[in-house]
Each structure stands twice: as C-alpha cells, then as structure tokens.
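For this depiction, one protein chain was excluded, whereas all remaining protein chains were kept in their positions.
Labels A and B are assigned to the chains in the order they are written; within every chain, residues are numbered from 1.
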Amino acid sequence: MNHQLIKARDLHKYYAVKSGYLQPSKSLKALAGVSFDLYEGKTLAVVGESGCGKSTLARILTMIEEPTSGQLSIDGIDVAKTTEKSIKKQLRQTVQMVFQDPFGSLNPRQKIGNIIQEPLTINTNLSTNERHQKVLEMMELVGLRKEYFQRYPHMFSGGQRQRIAIARALILKPKVVVLDEPVSALDVSIQAQVINLLIELQQELGLAYIFISHDLNVVRHISDEVMVMYLGKPVEQGPSEAVFNTPQHPYTQALLSATPQAVVDGKRQRIKLTGELPSPIDPPSGCAFNPRCQYADKDCQIIEPVMELYGDSKVSCLAVAQQRIGQLKAS
Amino acid sequence: MNHSADSSKSTLSQQWQEFWFYFSVNKTAVAGLVFLILVIFMALFADVISPHEPAEQYRQFAKLPPAWKEGGQMQFFLGTDYAGRDMLSRIIHGSRLSLLAGCIVVILSLSIGVLLGLIAGYRGGWLEILIMRVMDTIMAVPGLLLALVLVAILGPGLLNAMMAIAITYTPYFVRLTRASTLSELNRDYVTASKMTGASSTRLMFVSILPNCMAPVIVQGTLSFSTAILDTAALGFLGMGAQAPTPEWGTLIAENRDLILNAPWTVTFPGIAILLAVLSINLVGDGLRDALDPKLKRS
Partner (left out) sequence: MALLEISNLTVDFATYTGSLRAVDGINLSVDEREILAIVGESGSGKSVAMLALMGLLPWTAKVSADSMLFDGQDLLSMNDKQRRKIIGKDISMIFQEPMTSLNPCFTVGYQITEVLSHHFGGSRRSYNNRAIELLHQVGIPAAETRLNAYPHQLSGGMCQRVMIAMMIACQPKLLIADEPTTALDVTIQAQILELLIELQQSHGMALILITHDMAVVAETAEQVIVLYAGQQVEQRSVKELFKSPQHPYSEALLNALPERAQGKLLNPIPGVVPGQMDRPKGCLFNPRCSYAQELCRQQPPELQDGILCHYPLVAPKPDLDVRTQ
C-alpha cells in the first residue's frame, strides 16, 4: 500500500450569509460531509458543476481556510490539532495549488523568476544564488526556457503561464498538488501539452493530485479515483473505471451523457437534466438532487441518502439503494 | 545570463515603447510634456537663466512696464514691481518654489494616502471603518478652507502651507488605493502568495501595491497641479510663502494694489501659474490614457 497523504473525514464548511439587515444570517453549506483518502502517486478527481463546493474543498486542503467541522490529516498529521507554527508551515508546503485562470494567478508586476522563487524566499534561508539555481532547474523541468527568467507574465500565452504556475507550485517539493481546473482556460492543443506535463511530473516526482474539473473527458483520462459532487456533497465516489463505465447515481449518469463526445456516429440518447443547481443557502430537503432527478419519488424528498458501497463505488442515492434504477450503459 | 539581461532590457524598452505609443496618440499631452520639461529646466537652472537676483531692488526702475511697451527696458523684459525687482527673474525663481511645493505635497499625501488605503483595504474591519470615516470627514470640509485653518493653527509659512495642503489631498489617495486593493485582494495571485505562507506585509507591499499604482500615479499628477494652485492661493491670502519669497501666489498678492496702474506685475505670475497647471493637467490626461488598461484601444 502506498503512503497515505491526505485523509479527510466528514469535512463541513459553512459560511454565514446575511440576507438583510433585519433577518438573521443564514448559513451557506459550501461543503456538507466530504471524506476521502489520497495516496502517493495517485490522482483523485473532483467533478461537479460550479457551486458544488469544489473550490471550497481546494481552499480547505491548501489550508487557506479551516473546515467548520470534520477531520483533515495531511501526511499523517491532524491539521486542526497542530498548534505549532513550524509544523503548520511544513504542512502548508506539503500541499500546493495550481489555479484555473493562468492570467489571474500570476502577479503581472513580477518577473517570472521572482514569481517562481517567491515560495523559496518566504520559506527557506537559501542564498540568492541557490534560489536562482533551483528556479532554473524547475523551469527546465516544466519546459520553460532559461531566458524567460527576466520576463513578465504578460508576454506569455496561457499554456506557458500555466507551466509557470506549475513551477511555482512545485518549487517547495510538495507531496500533494491541488489542480483547480488547470486546463479549462486553455486551447485544446495546449491542454494536451499541460496534461502530459502533469502526468510526467507525477510519475517522476511521485506527486499526488487533487484534480478539480468539470471536463469529464479529461478527468476520465487522468484520474485514478473520482468523486462526483453535488451541492457540497459527494454523490458518487469510486475508482475511475467504475464511475465512468458503470455510473450509478442519476446525477453522474446525467453529467456523463451531457458531456459532448468528439464522435459523429449518430445521436446518442441523452438524459435531460431540467432546471438548475438549487441555492446552497436553502437546499431541497431530503436528497439535494431530487427536484432534477427523473427517478425521484416521495421518499427522496424526505430521507437524506447516505454513502454506501454498491459494486466498486460508493453511492448516495435512495433509488440505487432501493434498486429502482437499472444500470445505465455509458458510452 | 547575458541573454536574459538582454531580454529584460528588451522588455523594458518594449514596455516604454508601448507606453509611448499610447501617450503620443494624445498630441496635447505631448505639448504639455514639452512645456513641463521647459518649466523643470527653468527651475533647475534658475540661477543661470534669470537675468537678475530675484530680491535685488533697482529703486530707480520701479514699476517699469515690459520691454515691448513704451518706456520698457530690455534688461527688465517683463517689467519690474513696486520695489524695482525684475519680474522675469522672480517668476523664474518662483517656478522652483511652485514645483517644489507640488512635489512635496504629492509625495506627502501620496505616501500617507497609499499606506492608509492599503491598510484599510487589506485589514478591513474596524480599522477600515476608522480610516475611511476620518477621510470622509476631511473631505467634508472644503479643501482650501481646511488648509487655511490648519495653517492658522500651525503658523503661516511655505512649509506649513504644503503640509496643510497635503493633508487635504490625502483622502483621495486613500480612497483610490483602498478600492484597487479590494479588487486585487481576491485575485488568484494574492491567494497563491498567501498559500506559500507570505506575511501580511509582504502581501501588501510586494504583491498588491505595485498593481494598484497606475491610477494612483495619474491622481498624483493631477494633484500636482492643484497643489501648485492651492499653494499659490494660500500665498495670495498671505498664509503661504511670506513676502520677499518669490512664490507665484505671493507675487500676485504683493502687487495686488498695482493691478490698475501696473497690471503686468500680476498678469505674468498669473499666466505662469496657468500655463504650468495646464501643462501638468495635459500630461496627467495623457498618462491616464496610456496607463489605464480600460481606456486602451485594441
């Protein structure tokens, strides 16, 4: 068994939202019970539409925010229980992140070299020369030319900016990298370059990835495990093949069938999802997905389903539990 | 490493080139810049250029009209004042004080304002409320009036006048900086720095501040011209630079009584103020066009 890097148990994150001056503040449930394990060299994909809590999860894993409740251990250390600053600092270095928008995530007034070496400047006592050396090594690793050191971000295309962002994330030698939609802002041909780079880096450095994305075609290709989220809750979680080949939760099935495929042989039967994501401030009672679900019945409006193992993956759905849905063949 | 030095130079020159392209589209701004450079040159080499000592009184030539008027003399090109001092020399030397006043006011109000705005935007909470309400209070009082009151408390004098004016300008910088800090604060690159454990000071000064500077610089140039105006106004009211000092506002004030029988003694300092302020405003306008990405044309 590989080394366990992240252990998350029942993570919750609530935000207080003011609805007006006289009303009491409501709580927005951005995350409502997320559990997973992440092992060295593995990729966990987090899939879902905007507003499903993907980004909140990323902020919690990178310790920018603290969970409201639940347990998070990074590299065997419980984050909530450590008070010592040096250990916290070390944990911070263990998890790094690459953002979605390569145009917003690089400081436009800093040179590439300085952007990449900033984590070193803050966290280590290396001399200028040593830092410089490390940055150059890292730039070579991610496929950037040495002479870019002195240039500014605005001179680069999206793909190269994303390489810079990856170099910055890797310079502290983290064990886990959170990738928040790292390729969705890039062109198809560049997307492939960056994904290949990520795969190669993972193999070379034994990194673990949390890959947050809404592009199921990419996720299917890169992930070992998949967690499908809806309104802050995982609805299906399991090995990539199981989730993609035999999706069980109605939402997973709908997501898969909504994803366009680059094949032209006839029109596929598509599961239509009506309506839109409900507000996380007051989610529907019972199963959060019930207003949009074609299998929903009265029970679904009352009983909140729990995650249970069916076949290879864990699913939280009453219809699956009561065997009201037949297996749907994925394309 | 040679190569990278090269490319950094080319970046700089490219940025400069781009800036100049957008700046030079605005022809009046270029004209303003040329005149401003002329004024700065005048101020720097006042001792060399001016034909006479500014304070020297040629009693026998008092109230002499400009050279092209009847009775004017070539050696006093713009005429003389009531005490026979050469107007041209006084105006040339006055440019020093006016530019200095502009510089000091802008530096003072800009640095204090940017610092407070950055803190207010970054920290938020009660500190932000405190800073912003104090600034609102300052803005609620008419600028010149407040400056007058402050000078009355501190005592008249050029330095005190500059400090008083600087205080009345600070709120504009605070507001501007706070607004851009708030918008920059949520950008991913700030989060990225935060994630690597950057301290608050580093986030404020290294990450955020450089990205807030463009509008502040534009506001700075525009304040520069109003600072010259306000210093002149305080001088005119007798609360700024004191009598023998050849400050432009003071020049007008001390010759105020001669406005009917020797109009040139007030006209030329007035024109000097007008042109200097106009040129700086034009440059500020051009700077805004060139630096503000929202106004950039594709």
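The working rule: a residue touches a chain if its C-beta (ideal position, glycine included) is under 8 Å from a C-beta of that chain, and two chains touch if they have at least 3 such contacts.
Nothing here was measured: the structure is a model prediction, and the numbers come from that model.
Note on the undisplayed chain: of the listed residues A:Glu49, A:Asp75 or A:Asp299, the one touching it is A:Glu49. Screening A:Ala192, A:Met307 or A:Ala321 against the full complex identifies A:Ala192 as the residue touching the chain left out. Note that of A:Val98, A:Val135 or A:Ala254, the residue touching the chain absent from this view is A:Ala254. In the full complex, chain A contacts the hidden chain through residues 49-50, 157-160, 187-193, 195-196, 199-200, 214-218, 220-222, 254-255, 257-264, 267, 270, 272-273, 276-277.
Here is the rule we go by: only the chains that are shown with their structure count from here on.
Chain A and chain B have CA centres that are 51 Å apart.
For chain A in complex with chain B, the touching residues are 62-64, 89, 92-93, 96-97, 99-101, 104-111, 118-119, 122-123, 146-147, 149-152, 155, 165, 168, 172. Of all residues in chain B, those touching chain A in their complex are 3-5, 7-8, 11, 187-189, 191-199, 202, 207, 210-211.
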